[in-house]
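Just passing along the structure, written as structure tokens.
Here the complex is missing one protein chain, while the rest keep their positions.
Naming follows writing order (A, B and C), and every chain is counted from residue 1.
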Amino acid sequence: MVRVIGVIGESAFSDPEHEALAEDVGRRIAAAEAVLICGGSAGVMEAACRGARRAGGLTVGILSGIERAEANPFVTIAVATGMGQARNTLIVLSSDVLIAIGGGYGTLAEIALAFRYGKAVIGLRTWEAGHGDLRAPITVVRSSEEAVRVAMQIAGRGPG
Amino acid sequence: MVRVIGVIGESAFSDPEHEALAEDVGRRIAAAEAVLICGGSAGVMEAACRGARRAGGLTVGILSGIERAEANPFVTIAVATGMGQARNTLIVLSSDVLIAIGGGYGTLAEIALAFRYGKAVIGLRTWEAGHGDLRAPITVVRSSEEAVRVAMQIAGRGPG
Amino acid sequence: MVRVIGVIGESAFSDPEHEALAEDVGRRIAAAEAVLICGGSAGVMEAACRGARRAGGLTVGILSGIERAEANPFVTIAVATGMGQARNTLIVLSSDVLIAIGGGYGTLAEIALAFRYGKAVIGLRTWEAGHGDLRAPITVVRSSEEAVRVAMQIAGRGPG
Partner (left out) sequence: MVRVIGVIGESAFSDPEHEALAEDVGRRIAAAEAVLICGGSAGVMEAACRGARRAGGLTVGILSGIERAEANPFVTIAVATGMGQARNTLIVLSSDVLIAIGGGYGTLAEIALAFRYGKAVIGLRTWEAGHGDLRAPITVVRSSEEAVRVAMQIAGRGPG
């Protein structure tokens, strides 16, 4: 069965380094022969798709709007939902594991949904959250290499 | 126009005090003549609905499942969505402001969605979240009285 | 438990008589002490809500958009979904029975969903559909009085 790695993160870069991180994450997902799924929009999503496509990978964009043409140009398969942020649930459910890079409130919502549905989240410069004794169990990593290596281990097929 | 206050929080109480807080929040929402909207399930949702109904209020439950009969017994109007956690978006979009009490990952997802859609969240013993310089701007309150008073101010009609 | 009657139909009248039919259906739903649920938009939906509200009833609008302000002025409780036509499923699931008046393709989709989920549909000048030996089992009625009388029987509480 195909391994699917979700990539979530900000649609406008809060830090210029996030673009290179996202693109390298995408490239490494493709190199690991996994499918990349994301929201199909700009920012982290576009950079990750660009990296994956340039490495010969397959990318799926779960779009918030009703037009496939809204997908970034590096999306292979665009699923138009017309559901706005409610589409985040589909990205989470359709991924074996998620990698979060930076991110605004939409990304935080996706991280929380992932834990709600029992999926692991690997975080690169992303949210921390907690209350009382509860901490959101994000697996914090330091590099795009580590992010994809850990993701593929969780997805059940290490890259080497 | 009717004012609508969303109440979000855990479906199983992590702290026994949360039940009394939720019930009193519900009671005060009804006393302020606002409609209470929530996920229609157990825990904080049920306690808040119970408080509202006993005070003569109207409660709306946006259910994750496909059966209206799954609603807690204090829901006046049950909207069955069959959408699982994707229904959280509807609770956020349909509220003027949200009050979060305690809560697990579903609650965190709702808080994040609220900020994503520009709604205010008032928090009673709930999540804190941040990364880099970004903090989730939850309005932290100390009591059910303060929660509903602030919520009604934001919703545009103070209770007195 | 509250009885909920869904009203579905065209958002722009294809026949001027449909407006009076829809308004009278709404009035009779309120008189039967049932809640009216609909898409909250114009045409049949607005006329039915107007009839219900003028008779003292409660109306729920499940909106396609993200703004509660898009509801017609006779909606008591507006649920904003941001889901476009995917919100039709919620109207069907949240109703005990549906009354269809006139209608375009959105109405046909709701009729079909109703049968898919095992709900009855009462039709006033609405779609017929079939293929092979299969006919969509719409209960065809001739008047608004008959429509609501049959609907309330199916919903489990006849009006008298």
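Quick notes on this one:
Just so we're on the same page, contacts are C-beta pairs under 8 Å (C-beta built on N, C-alpha and C of every residue); 3 or more make two chains touch, one makes a residue touch a chain.
For clarity, every value in this text was computed on a predicted model and none was experimentally measured.
If you put the hidden chain back, the residue from A:G9, A:G57, A:G82 or A:G123 that touches it is A:G82. For the options C:T59, C:T89 or C:S144, the residue in contact with the chain missing from this view is C:T89. In the full complex, chain C makes contact with the omitted chain through residues 14-15, 83-86, 88-90, 102-106, 108-109, 112-113, 115-117, 125-132, 134, 136. In the full complex, chain B contacts the hidden chain through residues 66, 81-86.
Touching the omitted chain from chain A are residues 2, 4, 35, 58, 60, 62, 66, 68, 76-82, 89-90, 93-94, 117.
The rule is simple: only the chains that are shown with their structure count from here on.
Here the largest set of C-beta contact pairs joins the chains A-B. Taking the mean of the C-alpha atoms as each chain's centre, chain A and chain B sit 29 Å apart.
Within chain B, residues 89-90, 117 each touch two or more of the remaining chains.
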